[in-house]
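Mind looking over this structure? Questions follow.
For this depiction, one protein chain was excluded, whereas all remaining protein chains were kept in their positions.
And then chain A:
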Amino acid sequence: MKKAEGVIILWSLLLFTPHAKGTSYSLPGKPTLTNCRSPEKETFTCWWEPGSDGGLPTTYRLFYRKENSDTVHECPDYRTGGKNSCFFNKNDTSIWVNYNITVVATNARGRTFSDPVDIDVVYIVKPNPPEKVTVNTTWDKSLPYLRVSWEPPHKADTRSGWITLIYELRIKMEGDDEWEEHPAGQQRVFNIYSLRSGGTYLVQVRCRPDHGFWSEWSDSACIEVPDYFHQEKSMWILILIFSVFILIILIWVIHMNSHTLKRFILPPVPGPKIKGFDKQLLKNGKSRDVFSSLVGSDFPPTTTNYEDLLVEYLEVYVPEEQELMPEESKVPHKSSYQSETSTSDCDSGRGSCDSHTLLVDKSEEDKTMGQQSTQQGGQTERDLKRPEESSEEKYLTYSHQLDQPDSPDCLFPPGPLSSHFSPPGHKPVLGSNYQEFSFGNTQPHALHHQTGTHQYLQDYSDINNANKEAPAGFRLASVRSTEYVEVQRVKNDNMVLLHPVSSDPEQGGPERRHTEDYSKVKGVNNDNGLLLLQRKGSDKEMDICSYEDQQMSEPVDSGYTASIAAALQKTPAYVHPATQILDERAAGGYVDTSIFPLPTY
């Protein structure tokens, strides 16, 4: 008995020795069904995840129960699907039937049931990927495109309509990361356009049933697109280059004509323009400078011209002798005469009236710039109170006075009138070259000797008429004694009051002094020669001023002529056509020989 108890104790010890080792045996962990899938809706496989085994060898078994049946069935196939799987073949698979599946883990300690899972095979279909995916390059009007074709997985029976598959493909270039996906519906062919020339493409296809899961992507089909030339693109490139070229030309043209365009589009606003006004000067210089430039050269008249216009006094020459003595006069010339601005007059009181120059038109004065105007007899300077009176005006007044018998005086505004030459019409009125206006001796104090003057004029004209057959030279037969008259004052506009000045030879007159040498023109020789009367100082008239006596003219004429002519020709600056000069000389009667290098006699 005691032996049996000992054996029992031994046995129990043996039994419990594994526990005494320290390992705790427990029930197996709860397994979990991960998923069940059917590739063709005819069979399906379920996989589970085993839990802890609890230290003991654990067996797993799968049990299922069909809908509306209480019969529990065990998994028919544990191997086909791999480890921890259960494969249901066709015979065991019912569609549209609810399966209740449970996995049981069993070990020595006990068994553990997993959570049941209800599945309906219809909704767990995940087909295999499509097969035989092929890609071909096809040409459509010289443009290539890819034609992808595939086959449904061979297990899926689409032919009988049991399964309807929807396909999808994706494509990418070799080396890219992003795929381009295209749904393809139920068709098994797909075209891809817009390929890059010479690129390599990879294509994959997958499918799914109308109510199920997507399959895995098929193996990539690789294809290389051949090089092709996109004609349309090249045409556009050409058009682009052409238009760019035209654009460049346009821009260049616009740039070249930018100024004209600017003026065309935005015409410049005319600004005020004042002649002689300098903006820069206004900005920089003083106002005086600006306005001085504004003033210009014409206004106000310069002093030189101004002085020319001035007539200080009028000389009236009353000849006492028959012979006329060429008077010296201060003849204000134009340019050459401008140096003689002195107011003194050698010729005072002598024969200024007979000067033709006084009556010549002013226009001719401009032509004969630089010429010497000659005056017969003498020219008196007239001192006009009003210098603004134009020479023309004076001239006219003079002529006017001559016409009027009551005009008392002969006024010879010497300046501009000197270069004035009488129009031909006036010549006969004035008679010969120079005119002398001389008062009668009887009335030396008379200021207004109208009749006297008139008579003188008449006599003068008679004399002139009488002297017509005289040689070409100008000479007056009868010369009366000269008396000097001084302008006392100017009355009105056209009258000058004169008073005689004593004409003693001793006295001379301060006005008699002449700095210039004057020669009287005798005549015109041919076309380019002037006959001058050599000046010789007479007893009376010879003062500082020398003037020729016409009686002495003969022997010297020729010599003078040539020289003068030559001299005339030597000064082209002053000399205009010779004929004109000579005519004017003839009209004037006096030539200032100081200009020309005349040999002195």
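Keep in mind that, in the parts below, a residue touches a chain if its C-beta (ideal position, glycine included) is under 8 Å from a C-beta of that chain, and two chains touch if they have at least 3 such contacts; residues count from 1.
In this section, contacts and distances are computed from a predicted model.
Missing from the rendering is one chain, named in UniProt as "Prolactin 2" (options: "Cysteine desulfurase", "CCZ1/INTU/HSP4 first Longin domain-containing protein", "Proteasome subunit beta" or "Prolactin 2"). Set against the missing chain, the residues A:98, A:138 or A:284 yield one that touches it, A:98. When the whole complex is considered, the residue among A:24, A:142, A:160 or A:280 that touches the unshown chain is A:160. For the chain missing from the display, the contacting residue among A:79, A:141 or A:211 is A:211, taking the whole complex into account.
The hidden chain makes contact, of the residues A:56, A:122, A:143 or A:173, with A:122.
Where chain A meets the chain that is not shown, the touching residues are 41-42, 65, 67-68, 90, 93-98, 100, 115, 118, 120, 122, 157-162, 164, 186, 210-211.
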